[in-house]
Structures are given as structure tokens and as C-alpha cells.
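Of the protein chains in this complex, one is absent; all others appear in place.
Letters A, B and C mark the chains in the order given here, with residues in each chain numbered from 1 onward.
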Amino acid sequence: MTTPHTIPSNTASIFDTQAQLQQDYNNVRAATLELCMPLQIEDYVIQTAPFMSPPRWHLGHTAWFFEMLLTRFMPEYRIHSEEYLFYFNSYYEGFGKRINRQKRGAVSRPTVQETMLYRSRIDGHMNILIERIPTHPDAPEIMRLLRLGLEHEMQHQELLVYDIKHLLANQYVPSEQATMPKSAVSVEGEVEFAGGLMQLGTNAADHLFAWDNECPRHTTFVNPFALDKRLVTNAEFLEFMRSGGYADYRWWLSAAWEWLRSEGIDAPMYWERTEDGANAEKAVWNIRDYRGLRSADNNEPVTHISYYEAAAFAKWRGKRLPSEAEWEFAAMQHDSAMAKNAFPWGNAPVEADHANLFENKLWCCSEAGSFAASPQGMYQLIGDAWEWTSSDYAPYPGFTTQFDEYNDKWFVNQKVLRGASYATPRMSVRSTYRNFFAPSDRWMVSGFRCARTLAG
Amino acid sequence: MTTPHTIPSNTASIFDTQAQLQQDYNNVRAATLELCMPLQIEDYVIQTAPFMSPPRWHLGHTAWFFEMLLTRFMPEYRIHSEEYLFYFNSYYEGFGKRINRQKRGAVSRPTVQETMLYRSRIDGHMNILIERIPTHPDAPEIMRLLRLGLEHEMQHQELLVYDIKHLLANQYVPSEQATMPKSAVSVEGEVEFAGGLMQLGTNAADHLFAWDNECPRHTTFVNPFALDKRLVTNAEFLEFMRSGGYADYRWWLSAAWEWLRSEGIDAPMYWERTEDGANAEKAVWNIRDYRGLRSADNNEPVTHISYYEAAAFAKWRGKRLPSEAEWEFAAMQHDSAMAKNAFPWGNAPVEADHANLFENKLWCCSEAGSFAASPQGMYQLIGDAWEWTSSDYAPYPGFTTQFDEYNDKWFVNQKVLRGASYATPRMSVRSTYRNFFAPSDRWMVSGFRCARTLAG
Amino acid sequence: MTTPHTIPSNTASIFDTQAQLQQDYNNVRAATLELCMPLQIEDYVIQTAPFMSPPRWHLGHTAWFFEMLLTRFMPEYRIHSEEYLFYFNSYYEGFGKRINRQKRGAVSRPTVQETMLYRSRIDGHMNILIERIPTHPDAPEIMRLLRLGLEHEMQHQELLVYDIKHLLANQYVPSEQATMPKSAVSVEGEVEFAGGLMQLGTNAADHLFAWDNECPRHTTFVNPFALDKRLVTNAEFLEFMRSGGYADYRWWLSAAWEWLRSEGIDAPMYWERTEDGANAEKAVWNIRDYRGLRSADNNEPVTHISYYEAAAFAKWRGKRLPSEAEWEFAAMQHDSAMAKNAFPWGNAPVEADHANLFENKLWCCSEAGSFAASPQGMYQLIGDAWEWTSSDYAPYPGFTTQFDEYNDKWFVNQKVLRGASYATPRMSVRSTYRNFFAPSDRWMVSGFRCARTLAG
Partner (left out) sequence: MTTPHTIPSNTASIFDTQAQLQQDYNNVRAATLELCMPLQIEDYVIQTAPFMSPPRWHLGHTAWFFEMLLTRFMPEYRIHSEEYLFYFNSYYEGFGKRINRQKRGAVSRPTVQETMLYRSRIDGHMNILIERIPTHPDAPEIMRLLRLGLEHEMQHQELLVYDIKHLLANQYVPSEQATMPKSAVSVEGEVEFAGGLMQLGTNAADHLFAWDNECPRHTTFVNPFALDKRLVTNAEFLEFMRSGGYADYRWWLSAAWEWLRSEGIDAPMYWERTEDGANAEKAVWNIRDYRGLRSADNNEPVTHISYYEAAAFAKWRGKRLPSEAEWEFAAMQHDSAMAKNAFPWGNAPVEADHANLFENKLWCCSEAGSFAASPQGMYQLIGDAWEWTSSDYAPYPGFTTQFDEYNDKWFVNQKVLRGASYATPRMSVRSTYRNFFAPSDRWMVSGFRCARTLAG
């Protein structure tokens, strides 16, 4: 059992420079387009399910965000098109009317080419605005919002990966082959933690960027607990399925049981039976990916799992899901003054090893990151899958909204996920990052590990 | 009041020839593509409403129909793709599983280009099959189904016009201008008919083609009636609206009243208020078309009207909708042995005058046809709008199904429309043609004229 | 084949007298209460399905109808309660707001006792009003509306039977036994009719009462046809089921096929499998009645059948449903000047034989009526089950509304049923009566017989 620890105080803040912002801006914007390289024009405009958005919408929406900046800080800028404003706003009530989310795939204009031109026009103006920063009276606010826009765009990069996966996985005739994102570790068992008082979350001043929902750093108490060293694998989840797990009400939350039955769910998303089997015990399963069907790799983490399924598995296993405080307790770098800025298990090696999302022109991370254990011996804490926690997505004590309509309007009926998936842009990975989804969502790259309470 | 009349017997049948079929095949197939000329690739794949289909789907589905022929009559033909079969089947239970209609816009593949290639491949094989007809053991069946396939494709041409209109009308920034389909006649009043015994419908042998639902020709009795000389106009319908027609339950069928309120309907489809007006009396209306908003032409027939709205207007006016027998009684050419084969008011002038659907590369008919009166003095019987009748879509006495799952499975909850719209291909216009839609449908080009019962 | 016939002109009208009205009023009102005798207080207030109404609602609604008369013609009458008006109005927009139909079972007040008192109060005042008729300035209108109110109440008596059946059939442990309404005839085969011109419908002046939708009597033409001598039986319908009829799309209208699958229907209403059988061929069926489960009598007419099921059976059998003109052609008494007033096969014997609905304190008719054949040799034309026809419920030529919001607002999406069921009050049975329901309805006592078109 590892011992408790003291929390270092933060001694330095990190500030953006104009040069850094300009470089990041152009890199991030280019990366978004790179993600779309496998797409045909037709793919950009359709909506394969109510929860996803057409790729063209992501392209336009992330440009729209920066157009809002231009409107405010560049006096000579003229709105590109009122209609684009309507179509590319997502859910911001403060910015006027917008298209119903489920109708995003019912509109074919602006065309892909027009959307690309829109992005280019915004990029041209944004570069001018960035160059004006040194003499601009609103420089700090511009820099703050610019950084915010980049973080926002990186969030949409991850959503793009999910949406492109759903788009292509549901289509027939995948013609190309690609290296699959993969991670498999052979460790077993759990790590025990003594718990105690800890500092949860972070302060914005300690980072190039942190979301308001991660702040402020505050004291909390964690009871003694144990956490699995690695994520639950496909093989383990299949064992649950074969034992009749999806048909036994005892493992399921009441809301989950209703969801199972109304949706007719009996496997993780993207899993498909290859042998007809009303018989759950004998069914053989393949997994559909953005390149077609493949047989499930036993040692890979199970992904595209809802909170409901994760919780059912854990109960079946006699365990439970960890709270986000437990997850962060286990992920923290306890012996460094810069713990919260670094990746969980130390700065240098991660910088070198962590997957480049765009390395091979598709969204796979290398496997290196996943194999590196944290000092406490935890594996797969980032770069494989977001991990469901039992924590409700709610404000930390002392929370103050920094962004209108961004994070705080979602503070109900959502569960927190921690870590990062293979689709998360490296620059936005942070051990204090609080991702959140509804308990029934599973089109994102979500997995989980099990926890257990220890006697105090 | 016109007098009753005797029914001529048919003295000649009309047969297709191989040469005629080949010419028609290639013309009809080309016309389908021509209709799509205004579209961008993005437009081909989206679904703007559950009732419409993506244009690419129409292109593939009409090819799929001929592929079924090839599969049956050309031994060396190999199915192009199992997946295409799944996607391009419409509602034929007999041809296996198919995509849910409302999901047609959730699929981006095959791409437009792939679909075009599919059409080309089918066309190549079909031309070979057609050339084999003279020596083919199944020549009559092939010829019959080939003609059926062309009629089927022409039906989809009309649907394509509706769907493209819905697609482009709902989009912003229409940039081009086009001549509008228009028809305005200045006549007023009604024509009185004595009624009596008549022959309703036709026999297949009298035509190059007739649908089974138009057959057989049979005796029926029509009571004395009067029919308006022309279709109800925008101006007349606006008068109904301004008198509070949409808010007065007295004019509406019970099902219509529920429909109005659950859908929030207070005007024909594509009409948009330009001045805010909770006040129905003062509202000013524009009509959205495939080229944008335009002010309503007072003398044009009102179109995109549901049966419910047509029936409400007629009741408000103290009239009613005609039955299909009354409509056909009024449209028949009573002094010609070829009456049923010809257009309603005689063969020659119509041939010359009737709109060429594709004349100006868009789907507008010329205005000539509409101005030509029938011998009885009826205007706008074809070429303007399909006309709602009060007749339930039901089989004629002696009806025999000729086509599996084509017409007879719709014999309930549908109303018959007669005539033809500006979007109807000329070759399929026939005075006995029975079109049918649900009473709440209105995305097709539907209008109506009023009738009245005369004392016997 | 029977021969055509001439239509007698009506030589006499029938007028109500004050004395007759008073007697009928008190009899009809008492009969309504008699129907409720098997009920507990709890039964009066619940709603077992959206299509049914709580018995207490019927009691109050039929009183409400007469209260509207009192309000208009008895100056000193004061409304019993504004709240009752709200609750007991059914669908009359003209009489103000009313409770949503599907919420009728969400209200427990007024209590049953209060509703009974309401009825009594109305009855007291109505008897006074009736006595004033001889000297009342509005006597004719009062007499007309009073007769209408009685017909209206008898319609609700039949609905009460349906609703009580649904109420008690769905409950467990029926403890009492009762004689079942039954009808079984052993005839087979069909009767052929030459058709020709006929007079369809009736004129109001020929009856004590006729609905506006039965009027006016008008000429129509019927092509030669054959009609089954009797209704389709349970045994025949079971044969259809065992042949896989519910699983074969070929027999079903498209709307019917969707209905089957969305509702999960595989048998007539009230039929229940006794042996588990996914296997349609081997399933054994019982029928649930208002007194519990009983085994299906093979020779009884199949009832609680939707139009969809009737049409599917007929198609499977290679036949079709009759039109309402055909039904009336076959049911008419062709040699009597009073044909339209009498029961189909002659006046006297029917008067004697026809079932007294209330005879044994429950709603069973005696079996006598059913066995009496019409002169043409048709059986079971009335008193067993309403018979689905293929005719859309639409106005007759020359139709004029007599009753606001009563019959004409339903002229769409409904099919006509002819005859009368064992639950129809004797006084309202008429061979020209046009009953109507939506094609998917089946909680009423509906059956059918098959027809066939003969070569002309």
C-alpha cells in the first residue's frame, strides 16, 4: 500500500507568448483538416446518428468560434455570412438562433468547398489579429480567448475522430487498411492506496490552459481503496457477456435495465455477432472499426462502453468504479513540484513516448505511452481510453464560471471520465482533465477499470 | 349543361417495338440525370425530411429496378454489389431486406460517382439485353417489364423534382434565377355536366402502357354535377386564409384539425410570412421555391396543398371536391374513338403544345398546355398540378394485380389525385392515370378545383 | 343469380308524436343504466385503453347532451355544474373546452353517485320539457333534437357494451357465468347478384329517424358480384392464422403490415394463446370475453377484427371485401314499398324474433334473428357483427350536414361498416345505417363476409 503524501504548492505560472499562440494556432487548425483526409465529399455532409455531427459541421463550427473573436476585436472584420452563423453555432443561446442539432445532416449547403474557403478566410484574418496582439489594447483577453479557441478546436478534433469512425464503420466496402490503435499490457492485479487528504483539481495559473471545471485545487479526503492496474479487456468483458450478464437484472442499475431493453442492447457498441446465437454463451463477436470488421483482440481494453455497462460489469465482478478523486489520487505525480502540469508519471519520458495523433495520417497513438507505468505501478492511465468514474459531473467547491455556456450548464446527469483516449490531441492531455458524458453515451472512446474500498 | 354520351369501343391496341423501347430507354434514363444538373455533390446525399429521398438514392433505385431484370433474363449478368441491393431497394418485401426509409440520408456510400458508374454499367447491359429481344425466349415478359421500368423511372423523375425542390428551397442563398413554372388563366365559373352512366378507367391493351390500378374499364354512374373551369388560385386561397380559415374548426375534418394543431400549420407548404402577424388577416405571404423566395402570383394555381386543406377550402366555399369519376367524366374526349389514349382534349394540339419538361434544363412546363381548353371548356386539366379528388384510392371492380407490391398494397388511407403536374414526364400523362397520396401529404405538386352536386 | 329490380318511391313519411317520444325517452334512458348493472363503482371510473371511455363518462355525456337542449328550450333551467360541462363534452368544438379524451380516466370526480344524480335531474327536467311540447313555440326543433339525443344515447349504449367488455375482459377472476351471444349457421357458399342501377341510401322523411350520412337516396351502379351467404367464422380465420397468414406480407396492405409489426399483432383482439407457440401452425387459441376465457367456437363469426385483418384474409382467400353498395344491394327488401324502413328481410318476423338486447340483463341478442335468411338467401346480415366494407366513409352525392360536428367531420380515413352487432339497440338497426371506424380499430364487434366480382 502506498503511503500518503504532501501536496506541493505551485511556485510558477506559465504564460502564453504571441509567437507560441501563432504557432499553435496554425498547427491545430491544420491538424483538424488532416483528420478529414480519408473522407469523400459525401461523407462530410451526412449525419449517421442524432448524437454525431457531419464532419463539415465541425470544420465550420470551429471556424465560427474564431469568427466571434474577429467580430469583437478586429474592427474592420465583416461577418462572412449570416446563414453560416445560424448553421455553425452549436448550443450557445447567447449567440442567437441555431439549427436544431438533429437537423445538422439535413442541410447540404454551404458545400465542403465553401466551408473550406470560410476556414481559410478566418485563418487569414486570425493571423493578422495575432500579429496585432503586442499593440492591441485587449491583448490579454484576445490571448485568453485564442487559447480557449484552440482547446475548443482540439475537443472537436476528438469528436471528429468519433464521428468519422461512426460514419465509416457503418458503411460498407472499406477499401483501405490501416494500423489499428492498440494497447495491450500483460500486468494483472491492483494497487492499494492508503488515501487521506489530497488536493483535487488544479488552478488555472499553473497551466498554459485549464478548464474552469478543473479548478480550483481544493482539499478532499479519500478513504483507503484499491485500483486495478489496467483497463478491463475485451476478453474479460466477453466473459461477462457469456455468463449472461446482459440478461441478468441483478447487475444493472434500474435506469440501465430500462435502457438495455428499450434499445435492444446486448454488447458494446460496434460489436457484431458472427454466429447467430440467441445463445449468449456461444456467440462469437467481431468489432467494427473505421476500416471494417475485425476479430476482437482479447488483450485490448474494451471500449465504446456506456457507464451503465461499466457499472454492471463492476458489480458482477464484485467491485465498483472509482471516484474521480481516487483516479486522480492514483494518477498524480507525488514527488514533483510540477506534478499537476506534467503527465501523470513524469514529464520527460512522456514527451518522447506519447503518441502523435497524426503521425501516420490517421488517428492512432503509438503504443509506447500505454506501456509506461506510473510510479505507483498503474498502466494505461492515458492514451488508450477515457475511463468512467462513479463521480457525477458537478462543480468543485469554489468553482467560478470562466466561460459562458461552456462547462457549467452541463452540471447534471453526466458522469466524469478521466484520462485520455487514443484520439485525444496530445496538447490537451492533463491529469486533472474532467471529461463528461451521459451514462448511456458510448460513441466516444470510453473504457474503465475497477476499484474496491479497503477497510479504513 | 352538356349532354350524356356513348362510350366508344376500342378498335386498336398499341404494341411496343424493340426499337421504340430502346429509344425510350435511353431517353428516359438520360432525362433522369438531366434533372440533377443543378445539384452539387453534397446535395445528392442528404435527406431534408423523412418523406423525401436523397437524389442519389433515386438514381440508384431506378438502376436497381433494371438490375432485377438483368438478373432474371441475362444469364451471364453478375450482381454489381450486395450492399447496393440493400441500400437501393425501396419497399419491396419480396426482394429482401432494405434500409429503413428514414435512414436513406444517413449513408454516404456508394458515392455519387460510384452510383453513376452503377447506372452506366446497368445501361450498358440493358442495351445488350434489349438487342437480344428478337431472339430471346422471354421477349414478351422482358418488353412488359422494360416498359414498366421506364414508367417506374418516370414516376421517380417526378419525385426527384419534388425532392430537389424541397432540398433547394430549404437552403439559403439561392444564387441563380430561373423561369418559374407558371400557369394563369383568366376564366371564371363552372361547367355543368348531366352525368349518367359512364365507362371509368381503361384497359391495358389500349395503351402503350397503363397501370393495373387504372383497369379495367367498367361502368359506373355519375349524378349530375358542376365542376369549376379552373384550379383554385393563390389569391382565392389567400382569401380563405385571411378570413381566418385555418383557425375555424368548422371547415376542417376532425383528423385535419388534429393535424393542423399538432404540426402548427397555418399556410400551404413553402409559404412564408413576410410580416409578422399573429393576425391572419394582415399577414403578407411569399412562396419559397427551388430558387428562393418570391411573392405569390395571384393567378397561379395554389399548390403544395394537402387533401385536408383542399377539403377545408371547398367546405368554406360551400362546395366540395370532385370524385375521380366526375373528374374523368369532365376530362374525357367524348367524340373520338381514341379518347382514352389521347390527352383529354384531343391528340394533335397537345402533342405540340404540351410542355417539354426538360426544355430549359429545368422542370418547368411551358404555359401553352394549360391555356388550351378541353371541348367542354375545362382548363388546366393537366400540366399544372395534380388535383385532389374525394375518392379513396381503392381497386376498381374487376381489378387484378399485375405488379407485385406495386399498386395494390396502398389501397387504404390514400386519396386519388388526377391530371398531371408541371413535373410529370409527358410520356406518362394519361387521363385515366390514378395518382395517390395520404391526405396529409403536400410535398408533391398538388392543387384542386371545386365541384358541386346538381339536383338530379 | 337474382335479377335487377325497380326501386319503389316512398309514399309515406313517419312522424314522431309527443307521447311516443316521452315513452322512448324514458325507455332508452333506463336501458343505459341497465347495461351498467354488472359494474362495481371502481369499474365506472377507469380507462383501460386510450380508445375506450370510463362507463361513468358515457352516463354523464349522454345526460350532457340533453342538458344542452334544456339550456336552449327551458328558460328557467340552470346549468348543473360548469365542471361537468368540461368533463362530459366529447369532441364538440362548438361547445367549448373539454377534457382530453385520453385523460377521461384520470378524473375520479364527479363520483358515480353524483353522476347518477345529474342524470336524474336532467331526466326530471326533460320530462317537463316533453310535456310542454304541444304548446312550445319551438316544438318541431325540440322533437327533432330529442329524437337525435335518443339515437345518440343508443350509439353510446353500444359503445358502453364494447367498453365494459374491454374493462372486464382485461380483469382477472371473472366469477360469474353468463350466456354468451352466439350465432352459428351451417350454410355455405355465396349468392350471385346481377347488379345494375340501384338506389343507395335513404331519405330522412322515410323514417322515424335516419342520420344525415345515410341520405339522400341516390342512384348508383353496381357491377355483377357474388357475396358469401354468411360471415367468416372463427374456424376459417384460424385456418388463415395457421397457414402463417400473419407472417406473410403478400396478404397485407402496406399500412397494415406496418401496423402488425409495430403493435406486435398475430391474432384478433381478445384471442390468447394457450400453448406457447412461436409456431403459428400449432398454437391453440382461447377467446377472452367479458366473463373470462373460453375456447373459440368454430362456427361463430370471427369478431374484433380490424379492416386490415379482414382485407388480408379476403386476399388470402382469393376474394375481396364488398363495397357498401353491394352490401346494401344484397340486404334490400326488393318487393316492398317500405323496404327501407323495415329490417332487410321483412318487417313482421324480425320484430318478433330479433334479440332484445336487455332480455337477460346482459347485452346478448337471442339467436333467432341470425338464423332468419333474407329473401335472397343471405344470413347474419344483422344482429351478429358489424361488417367491414371496402368503402371509404365519404358523403353521398347531394349530402347536406344536418348535425353540427356529428358525422361529416369524420369523412376521411375511415371505412364503412354495415349491418348491426349483437350489441346494437334494436331501435337503431336500419339496413341503410352507415357505421364507420378507422381501419385499425377492433375493439367494436366487427366481422366481415367475402365478395367477388363477376364477369359483366
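The rule is simple: a residue touches a chain if its C-beta (ideal position, glycine included) is under 8 Å from a C-beta of that chain, and two chains touch if they have at least 3 such contacts.
Just so it is clear, the model here is predicted, and its values are computed rather than measured.
J.: Could you list, sorted by label, every displayed chain in contact with the chain left out?
T.: Its contacts among the visible chains are A, C.
J.: Pick out which of C:171, C:295 or C:400 touches the chain that's been left out of the picture.
T.: Looking across C:171, C:295 or C:400, the contact with the absent chain belongs to C:171.
J.: Decide which residue listed in A:103, A:218 or A:317 touches the omitted chain of the complex.
T.: The missing chain is touched by A:218.
J.: What is the set of chain A residues that contact the non-displayed chain in the whole complex?
T.: 91, 93-94, 197, 218-221, 223, 225, 249-250, 252-257, 307-308, 311, 320, 390-392, 394-395, 397-399, 404-405, 409-413, 415, 439, 453, 455-456
J.: Could you list which residues of chain C touch the chain missing from the display?
T.: 40-49, 56, 81, 83, 105-109, 111-112, 167, 170-173
Criterion: only the chains that are shown with their structure count from here on.
J.: Keeping to the contact definition above, tell me which chains border both chain A and chain B.
T.: In this structure, no chain contacts chain B and also chain A.
J.: Which one of the chains is farthest from chain A, going by Cα centres?
T.: Greatest centre separation from chain A goes to chain C.
J.: Return the distance between the CA-based centres of chain A and chain B, expressed in whole Å.
T.: Computed from C-alpha means, the inter-chain centre distance equals 50 Å.
J.: Roughly how far is chain B from chain C, going centre to centre by Cα mean, in whole Å?
T.: Averaging C-alpha atoms per chain gives centres 38 Å apart.
J.: Quick one: chain A and chain C, Cα centre-to-centre, how many Å?
T.: Spacing between the chain centres: roughly 62 Å.
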